[in-house]
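The other protein chains are all here in position, but one chain of the complex has been omitted.
Here is chain A:
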Amino acid sequence: MTWPGELVSGDRVAGSLYTDPAIFAGELTRIFERTWVWVAHESELPGPGTFRSTHVGTQPVIVTRDRAGDLHTLVNRCRHRGASLCERQNGRANGFTCPYHAWSYGLDGTLRGVPYPTGYEGVLEKADLPLVTLRTESHGGMIFATFDPGAVPLREFLGDAAGWIDRFMLQGGGFPIKVLGRHRFTYRGNWKIQLENTTDGYHFPIVHRSWMASVDAETANMMSFMTDQDAVTHDLGNGHSVMRMVPDRSDLAVDDGTEPLPARFAPLVEDLSRTFPDDEVRRLVRSVHGTGFNLNLFPNVAMSGSFFRVLRPVAVDETVVEHIAIGPDGPPELDALNRERLRIHEHFQGPFGFGTPDDAEGWDRVQRGAQAVPDLPIMVNRGLSRESRDGEGWPTSHVTDETGMRASYRMWKQLMSDE
């Protein structure tokens, strides 16, 4: 096998990156079981004893909040004979008891009880057999876990992306962000095709022509960034990038008051005005469409305009994606606003949205096509000649360029090549 590092150069990657099962196996251990992987948003663990089950790479884990409020990520596998401990997607629990022989574990993974213990006299010390636990850290409500006890702190891994996480969360309009629901769908393609897509401005008016034709003129105009020279993508380092489709909506805290609120939100404005002061209503309604950027965090989560997009590798040619709807977490008078956010989310996202199925068709087609002439490279060279460092020192190019993909593949190469 060619050493993985040689499969990636600055402007192209080998087609086998999508199709070779050996490369996929290497990615699981060298990337997903090593770097920081997004596992949950804090609003999904709202109090002591709450949990959410998910995956890190292909490994099933449970994210918990213990009695003291601390977060843990536990491998969902009994230390006795390997049974999964929890098959619920989320809920509340005092701990987890294996259904097979009733070994029981605390929310922090400690082994608390073993039935009929006399058979284990002299052979088992409970302290030796906690659940396998991942390091768990969060920033701005985004919870990440890593299998690598020696990984750099999350904040260091996020680097310049951390400030963009903070900016993304401003769409709460002064309230914290909470998860409202999630779409889940599969596509028959490699996970990196999705990783690329969230930083692919180039495909938008082509693949999403059907969605563009279905939305109001204001929304369509907002997403008309193909020839807007101020719309750029920054390489933020460590594989992260931010694609700024609507640059004047990068920081929702900046509002000179001149941008009119879309006319179709007039009933919503009227509804909210019964409870909230005018400036708060404006902040909330201006945020309904989210931010004007997609923040792509290597390797598995994007904060995409107004929602989270999470990928999970299943096999070399199969990936599960979640589109997680979010909204401000506050009094019930915000329900009208969150209903609006849900409808906007449903319009584009999910297995029956006006956008997602067309994306998924494109990704399936990449996987099918990439089987042919495996030696031919996948090109990620768009915009190379117009890429330069901006004032922050970030490699930057037009929003339709492939700067973000090059950023991800550089990180991929680093992780796949390190000893």
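By definition in this document, contacts are C-beta pairs under 8 Å (C-beta built on N, C-alpha and C of every residue); 3 or more make two chains touch, one makes a residue touch a chain; residues count from 1.
By our rule, contacts and distances are computed from a predicted model.
J.: Looking at what's absent rather than what's present, what does UniProt name the missing chain, "Lipid-transfer protein", "3-phenylpropionate/cinnamic acid dioxygenase small subunit", "Xanthine dehydrogenase family protein subunit M" or "Tripartite tricarboxylate transporter TctB family protein"?
T.: Missing chain, per its UniProt entry: "3-phenylpropionate/cinnamic acid dioxygenase small subunit".
J.: Who touches the missing chain here, A:A213, A:A263 or A:V373?
T.: A:A213
J.: Of the residues A:Y100, A:Y120 or A:F352, I need the one that contacts the missing chain.
T.: The missing chain is touched by A:F352.
J.: Consider the whole complex, including the chain that is not shown, and state which of A:A325, A:V366, A:V380 or A:V399 touches that chain.
T.: Hidden-chain contact among the options goes to A:A325.
J.: Kindly note down the residues of chain A that lie in touch with the hidden chain.
T.: So the residues of chain A touching the unseen chain are 89, 180-188, 207, 209-211, 213-214, 320-321, 325, 335, 338-339, 342-343, 345-347, 350-352, 354, 356-362, 364, 368.
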